[in-house]
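All protein chains of the complex are present and in place, except for one that has been dropped.
Chains: A and B, in written order; residue numbering restarts at 1 for each.
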Amino acid sequence: MKDLIKKVTEAFGPSGAEGSVREVIRKEIEPYVDEIRVDALGNLIALKKGKGGKKVILDGHMDEIGLMVTHIDDKGFLRFGNIGGVNPFVALGQRVYFENGTMGVIGSERVDDPKDLKLEKLFIDIGAKSKEEAAAKVNVGDSCAFYQPFVDLGDRVVAKAMDDRIACVVIIEVLKRLKDAPHDIYAVFATQEEVGLRGARAAAYGITPDVGIAFDVTRTGDTPKARTMEVSLGGGAAIKVKDSSVIAHPALKNYMVKVAKEKGIKYQMEVLEAGGTDTSAIQMTKAGIPAGCISIPCRYIHSPCEMVDMGDVEACVLLAKALCESSLEF
Amino acid sequence: MELRELTSLAGVSGGETEIRNAIMKELEAMGVPFETDIMGNVIARKGDSGPKVLVDAHMDEVGLMIVHIEKNGFLRFWPIGVPPSVMVSKRVLIGKDKVPGVIGAKAIHLQEPRERESVIPANQLFIDIGAKSKEEAEKKVKVGDYAVFDTEFEELSPGIVKAKALDDRIGCAILLDILKEDWKGIQLYAVFAVQEEIGTRGARVAAYRVAPDMGIALEGTVCADIPLADKDAYATKIGHGAAISIMDRGSIPSKTMVAQIMKLAKEHNIPVQYREATSGGNDAGAIQAAQAGCPVASISVPCRYIHTPFAVASLADMKAARDILVLFLRSVEGGFRP
Partner (left out) sequence: MPKNSSRRLKKRSLVLEVSDLSFCAKEFLKKASMAHGVSGYEFMNAKAVVEEAMKGLVDEIRSDTFGNVIGYRKGEGEGERPKIMLAGHMDEIGLMVTKIEERGFLQFTQVGGVDPRILPGHEVIVYGKRPLTGLIGVKPPHLTPPEEANKAVKMWDLAIDLGLPEEEVRNLVSVGDIVTFKRQVTELMGDVLSGKSMDDRAGVAVILVALDNLAKYKVQADVYAIATTQEEVGLKGAITSAYGIRPDIGIAIDVCHAETPGVPEWRTAAMGKGPAVAKGANIHPKVYEGLEKAAKELGISIQPEPAPAATGTDAWGIQITAEGVATGLISIPLRYMHTSVETLSVGDVEKAGRLLAAFIASVDSRFVKELTVWN
C-alpha cells in the first residue's frame, strides 16, 4: 500500500484543479469497478455493482490545499490567495509547485512582530527576473500545491496531502478487496472539499444514496502538550461521533462500532472540535441521508508533512470493507 | 432601460419591489416572457434548444433597515451590507415615499479625543427625518422600512459614471441588453435575482428551479485602484476591461469556461482583465451548487467604492463585459461546452 500512498499523495490537485490526481486514481480503480463517470464538478464517481442491496457512497476528497496566483508584480514575484485553510506560519519557507512543473519558494515581506504574519505579506518566488519572465511560466489564476516528497518511516509514513489522499487510498483498497458485496458501492473521489464540501454535495445529490460513509483525516492528541483529543496514532480506525460540521447519524455510528467489535478491528471514538468534512454534505442531501465517517488519525494536518500510521490505515480499510459486506441495517 | 434609471430605483435586499417592478415593466415592453418565483426573483426566457445557460444579475443593493423609532423621533437602523466607516453624515431616502433623512452622530466638538480614533458603529448612529416625536415620525415611516443612499447619477467625465447601486444594476443593465438579441442555440434563463447581498439567497432558489448546464454571474466588482490601496493589490482597474474571476469564497470558476472567455476576448479585441482577488462571493456560488452541480464563471464590471453610498465605473468596461458575454454565449450556441 505504501507505493500507492506515494503515488496518490504526490499527484497534483489543489481544489478546482484536480485533473492530474483524478487521472492517477482512475487508472488505479478501472480494473475493479463496473462504471466510471466524471460529473459536472469534476468528481470521479465509480460504481461497483452489488446484488440489489443498498446504495452506499464511500467518499474521500481528491483535492488538497494550495495557493492561487492573483498577481504578478513588476519584478516577477507572485502574490496569491489561499485555496482552503493555509496557515501563514506553515506556508512560510515552503516550496510549491505548479501543474506545469514550475517550482517556487514562499518568502515574506518584513514583519517585525511574528503576530503580524499574514498570507497577504507572503509571496512566491519562482526565480524570475522580470514580470515577463514570470508570466511566461505562470498565469494569474494558476494554482500551486505544497511540494514535499513521500517519506517512509516504517510503521508511519509522511506526505503532503494525506488530507485527504490517504482516504482515497483506503477507498481504492476497499474496491480492490471487495468481492460479492450485497450493496451498490459508489466510490466518490470528490473535488473542492477544502473550499466548502462542494464536490461531495453535488455527487451525493446526483446519486442520492441510502447510506453515506465519508473518509477523512482527523487530528491526534498524542504529541507534546497537544490540545485535548482522544484520538492517537496507532489507536485504530477512528469512528466519528461529531465534528464542527456534522453529528454522525447515531444509529449508523453505533453500528460501525458493533461491526468493528465483531470483526476484532482496532477502533477509537472521535470527537473533532474544529474541522468539517464531506460527511455533512452527504447528510444534508435532499430529505436527509444517514451518514457517518471513518477517520484516519493524522498528525500535522494542513502542513506539508502529514503523518499517518500504517496500522490505522489498514484498520480503516478492514472496517470499511466489513461495513460494505454487512447488512447495513441499523 | 438606462443605467441612470436602474441605479436610481430603490431595492435593498429583501425590499426589491421598486426595482423589480421596473424590470418587469421593461421586459413586458421588450416582449420577453418571464416569471416571478416565491422569493421574488424575475426569470426571463429566450431560446428553445441547446444547453440551459443561466445568466444572473442581482437586483438588490446595500442599504439600511429602520429597526426602531425613539420617543424623540430619531430612527435607529441596521446596515445591510454597508460598512460602518461610510455611514455618518450621509443622506438617505426611506421607504416607498422616499422620505428624506440624514445620518447624524455626535458632533466632533462634543466627542472625547479617544472617541475620534474609532469608526462610529451603527448602533451609535441614527437617522433624523426632522420629526420631533415618535408619533410624528410614525406618520411618515415605520419599523421595517428600507432606506437607500440619496446619491445622484452623474457622468463625471466622458464614459465614467458615478451612481449608487452600480453593484449590481450594471449587471442588470447588461442582462436586459442581451435579452434584446435573438437566442436560438441555447435555452437562456436570465435571472434577475433578489437577496444576493445577504447570502446569494435568490439565486440559490432560482438555480435549483432551472437546473442549468452552466451559469454566468454578472457583477459589479471590487476595484481598489486608488491611492489608499497597495499598487499590487488593486484587484481590478477602471478602464482596463471586463473583470473575469479566477476564484472567490463562493466558487472556483470552470477553468475551461474562463479559458474560452479569455480566448474569445483576445480574438475579438475585447479588453478584459483578471479579477485579481480571491475574496468576496457572488451568485455564481449559489448557481454552481444547484442540484447535481454545474460549471460557472463570473464576468464583472470594476466598480470603485462598492457597498458605499456611491460607486464609479467605466461605460467602456460595461460594454466590454456585455460584448464578451455575448461572444461567449454565441460560442455555446456554436458548440462550446465547459
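A few comments on the model shown:
The working rule: contacts are C-beta pairs under 8 Å (C-beta built on N, C-alpha and C of every residue); 3 or more make two chains touch, one makes a residue touch a chain.
Being a predicted model, the structure only gives us computed values, none of them experimental.
From the options B:204, B:275 or B:304, the residue with contact to the unseen chain in the full assembly is B:204. Touching the chain that is not shown, out of B:27, B:80, B:120 or B:137: B:80 (per the contact rule at the top). Interface note for the absent chain: among B:37, B:128 or B:232, the touching residue is B:37.
With the whole complex as reference, residues 13-15, 17, 20-21, 24, 35-40, 65-68, 70, 76, 78-80, 123, 143-144, 195, 198-199, 201, 204-205, 208-209 of chain B touch the missing chain. Contact between chain A and the unshown chain involves residues 221, 227-230, 241-242, 245, 247, 249-250, 253, 268-271, 273, 280, 283-284, 286-290.
As a working rule, only the chains that are shown with their structure count from here on.
Chain B has its Cα centroid 36 Å from the Cα centroid of chain A. Taken in their complex, chain A has these residues touching chain B: 15-17, 39-41, 68, 70-71, 73, 79, 81-83, 120, 140-141, 192, 195, 198-199, 201-203, 205-206.
Those residues of chain B that touch chain A in the shared complex are 213, 232-233, 246-247, 251-252, 255, 258, 274, 276-279, 288-289, 291-295.
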